[in-house]
Each structure stands twice: as structure tokens, then as C-alpha cells.
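Note that this complex is displayed minus one protein chain, with the remaining chains in position.
In this document, chain identifiers A and B correspond to the written order of the chains, with residue numbering beginning at 1 in each.
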Amino acid sequence: MLTFILKRLGLALLVAITVSFISFSLLFLSGDPAAALAGETASGEDIEAIRRLYGFDRPMLVQYGEWLFSALRGDFGESYYFKLPVASLIADRLQVTMLLGLCGILFALLTAVPLGVAAAIRPNSLIDRLALFLSVAGQAMPSFWFGLILIVVLAIQLGWLPPSGASTWRHFIMPTIVLGYYAMPAIMRLTRAGMLDVLESDFIRTARAKGAGETRVLFKHALRNAIIPVVSLAAVQMGFMLGGSIVVESVFALHGAGFLAWESIARNDLPTVQALILVFSMFYIIFTFLADVLNAWLDPRMRSA
Amino acid sequence: MTTPLLSVKNLNLTIPTGSGTLHAVRGIDFDLHRGETLSIVGESGSGKSLTSLALMGLLGKSIARQADEMNFDGVDLLAANRRVMRDLRGNRIAMIFQEPMTSLNPAYTIGDQLTETLLLHRKVSKAVARARAIELLEKVGITAAESRLSQYPHQLSGGLRQRVMIALALMCEPDLLIADEPTTALDVTIQAQILRLLVDLTREMNMAMILITHDLGVVARVADKVAVMYAGELVETGPAQEVFATPSHPYTRGLLRCIPQPGKTERGAPLGTIPGVVPSLIGEVSGCVFRTRCPHAQVACRAEIPQHGTASHGFRCVYDDGALSEEGELA
Partner (left out) sequence: MSNAPDPLLQEIQGPSPRQMLKIRALGHKGLLFGMAVVGLLVLIAILAPVLAPHDPYAQSLMNRMVPPVFMGGTWEHPLGTDHLGRDYLSRLIYGARVSLLIGAVAALISGVIGTAMGVAAGYFGGKVDAVVTFLINVRLAMPVVLVALAVVAILGGSLTVVICVLGFLLWDRFAVVMRASTLQVSRRDYVAAAQVIGASTPRIVLTEIMPNIFNNLIVVITLEMAHAILLEAALSFLGLGVQPPTPSWGLMVSEGKNMMLFEPWLVLIPGAVLFVLVLAINLMGDGLRDVTSPEGRS
């Protein structure tokens, strides 16, 4: 187990470093970052001045090293647009995004797992068909469109919920549904497939032969085994969702990190964009790492390995 | 004679399929007394396992069960609701399965799985259940029993897992133990140990046992009574010694010829085989099911087949002697 964790940690670090390099090199994608920063009307002298000011005249690897080391210390430079330290800017906005992500994954799990279990208990039943329909529709639903429809119906037509903003918990309901529904189909399908598989297995027959009741068989014996892969999937989905929050936050004008990313991209605020890509990647890397460890811990075969 | 512990009369199992009803098990009768071991023998697909699952009430939803009588120690299994069946299962009727490798839940420790049975059926403390688990692990010949409780199934070998399965089945001191091919998946050396263990335990605990197997060698060693099953029917039943000494049904004789016997079977001589395949059981099944493979089949085999022999040793065949006299001519 310890070797596994160490190995997995090494891989996570390597991935993190590679991702950081890629997000840093985005700066150079446009060719000359100084010219891009100076704007189209700038003169050659202005561009040179900016080049020296930001240190773009040095070798790229040196710049990367410097950027990485300050990033490790929590210093992502200053936002071109807000003229504030990027780190504090992101830290401020991250709370909303984290809260949204957490609500979203909870919503997804709380709908997908019961639905998947119910569908697996009675294949081809009405509930199975409903689950299939919801997952097929969810996979095809453009989340920005779904969000707008919710706003039209729930906020404008019925007036039940506020259409945008983040001041109360009611503001989070629609974004949570949209973001959660995005992650729900995959979790539902995996739960259903896993339960179907496990329910066929010999140890379930043993549990029934012991005289265990159906509820006990389903939840203690079957779900416990079927849930293991769902845990990793949920972590992966959580990572994707934080990245996907950019669309949802812009639809509902939730001023979180996703919204910040959208603003920064539109304003060519590269230090902020780089930092955000890195932060979102880190979340994904951390979540998948934790999920793998949790997975190994949940599965006795891996725990003792 | 005392009333039997288990009495089954005219058990039928049918499975609806796309191309008609599959008559998987037909007209099964048998009685079983305390302390007796009944062995149901037959080739794979003959309906042995289905019969045992029918006793446990563990058939899939798609399988329909019908019988004139299924009585376990005064409990009518046909009328028993889920609650009653749940109280019987693991408590008074226990079962051991063929696949020790997959029959234990990989997510829980051996101790958790052993004690669960006792805790489900008896109002005892965890400590008592634990002590019972250790006692039984020792009884089934597992060393360092206490430390095994915290181990997971994947940490044990197949033989050990089957011993755990046996201990699991015995947790509540059942009256009836159903062992479905308990040794098939194990090494030959382990097979003998497990069988011996089962026999000793049934004697010691005065249990009745139904041993399901396709291996006649196993039957000969442990069974009091034998029921030979072919294509969903019992073609011959009787005391083990009698059935081995004077096999009456052509199928039983065929089976016995397939086993090499030291001293009797000549070196290099071909072993017996039973040519042909099992008939389809979809749709109406009539007459003798073995007639498609029987060397003595005749037109009359398509009609109703009479029961011959004594009450204790009976067989179904159109021939009064199970075509034993014809056998000499052929050989």
C-alpha cells in the first residue's frame, strides 16, 4: 500500500510539472508575448520596454523556472488587468467554484447512485428506462443551454429562484443542477453496470444462502463492491466539473474562478489564465490521486498489496 | 421408521425461454433423514444444482417451481414466505458452493463473513460469534484460526477458502447441509481432505447432507443414499452400496463403466463412454429421456415409463430388469 502511494505520488508530481510547463508555454503560443501585451497600436520601443520589464528577453526555460519557483511559493505574478496579485485574485474566487463543484458532485452522486442501483435491480423496468433516458439526454445536453432553459422556466416564468448571482444558497440551486447533471450520466451508467455485474456473482448467492435479507444483500454485499470504481469516477468527474464550471459560472454570472478564467481570457490576462489552468489541473491531479488512494483502501486486494 | 427431515415429492422446475418452456427438472422425489447423506449424481446440466437451489428458495425469478410436497422438518417450503425462508437459510439449511474462489465477498474479512451468519440468526454478542467462528475454523482444520479472522478471502488458497465456506455453513449448526460440488474446483489431494471433513462433521453434528456431484468416486466414499439424475429426472435411487453393486438403470451402468477401477479395468482397454447428447428439454418431454443414448432403446421407451424395484431402490425403465439381460448379449 505504501509503495503504491509513493509510486502514485511520483506520477502525480511528474504530471503536475508537465502540465505546469504546458500552461506556461501557452504564453509563447502567440509568438511574441510582449507585442501581444503591448497591444496593436504600440510602437517598437514600447514593445521592447515591456519585453525587458516582464523579462521576456531571457531564455524560455529560465523564465519557466522562475515562474515555477514563484508559483510554488504561491506567487503567480500580477494580473495584467486587475493589477492585483494573481494568487489572491484566484483564492478569492475559488471558494465559489469549490462550493459549486462540491454541490454539483453531491447532486450527481445522490441522483446517479440510487438511480443506477434501482435500474440494476430491475433491468428493463420503468425505472431502468427512465435512468437510461436521463443519462442519454444528459450526455447530449449542452450545459449552457440547459442553464438558460432553467433560468427561463424556474427564474423568469415561475419566479421560484433568482436567475443569477451568488449571494444566497438559492442562487446555487440551478448551477448545481446544471453542473451535477453534466456528471450524472457517467456515474449512473457505471453504478448500474457495476451492480449488474456484482449481483451475478457467487458471493451474492452466498449472502442469500446465509439468510441475509434483500436490503442487506443489496447494500452491504453488492453496493460495497460496486461502489469502488464509482469513487474514482466521481473524483475524475469532480476534476472535469471544476474545469466545466467556466460555462456554468458564465451562464449564471457566478463570480467564481471559472468566471474569472472567462474574463481573463477575454482580456488577454495571461498570468491569470496560466495560473488558473495550473490550479484547475492541480485540483484534478489531487482528486485523482486521492481517489486512487481511497480506492486502494476500499479494495482489500489492493490494500494489502 | 421416523418421519424424514426433508421430504420432496414430484418437484418440477420450468424456465420460460424464447422457443418454449424448458422443463429443467421433472418429477423429483426423495426423502432424507437426520444423519443421512444423499448424493445426487449426474452430468452437468442435469438439474442437480437447480434442485438444490429450489430447496433453498434461491432460484432466479425466471424459474418456476412446482411440487406436490416439499417439507422440511414440519415446515412447508412451498408455502413458506420470504421471512420464513430467510430464517431457515444459513440457520437450519446451509449450503456450500462449488466455487470457493468467488463465493466469499472480497470486500469483507473472513471474520466478518463468518460472524454475520450467526449474528443474523441468533441474538448473540459479537464476542460470542467470534469465539464460535474460531472454534469452527479450528474444527475444519484451519491453523492459527484467530489470526485468520482478520484476513481477506484473496489472502487464502482455494482449499482454505472452501474450509472457510464449510465453517460458514456450520455456524448455526444446521440440520441440513447442501454441498453443491464442494470439491470440484480443488486439487485432488485437497478434495479427499474436504470430503473426509464433511463426512466427519455430518456424523459428529448429526446433520443430514445432500451432496451434489458428478464424480461417482466421491459418491462411493461418502453417500448413504444415491440418486442418479439424468436430464432433469431421477432415473435411479437407492442405498449407495446397492446401487453400486447392482446398478439397475442403463444410464447408471453406463456411468459406472466410465470410471476406471483398479484391478478390474484392463490396462489399455478403452474406458466406457455414453455416446450421444442430452435431448432438448424445451417443450413437452415424454417417455424415457435416456432413450436417445440408450443401447437398448425400443419403441416402447417413448411411452410412459414404469417404476421398478423396491421402495428403497427404484429405477425407471421399460425393462423390468433395466435391460440387464440384454447387456450380456451386447458384451
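Assume a contact is a pair of C-beta atoms (placed from the backbone, for glycine too) under 8 Å apart; a residue touches a chain by one contact, two chains touch by 3 or more.
What you see is a predicted model; the values in this text were computed from it and never measured.
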Missing chain: touched chains present in the view: A
Contact residue for the chain not shown (choose from A:I5, A:V19, A:A49 or A:L154): A:V19
In chain A, positions touching the absent partner: 11, 14-16, 18-19, 22-23, 26, 29-30, 36, 136-137, 139-145, 148-149, 151-152, 156, 192-193, 196, 236, 239-240, 242-244, 246-247, 250, 261-262, 265-266, 268, 273, 276-277, 280-281, 284-285, 288
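Methods note: only the chains that are shown with their structure count from here on.
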Cα-centroid distance, chain A relative to chain B, in whole angstrom: 54
In the complex, chain B residues that touch chain A: 56, 58, 82, 86-91, 94-95, 97, 99, 102-109, 116-117, 120-121, 152, 154-155, 165, 168
Chain B partner contacts - residues on chain A that touch it in the complex: 201-203, 205-214, 221, 224-225, 298-301, 304
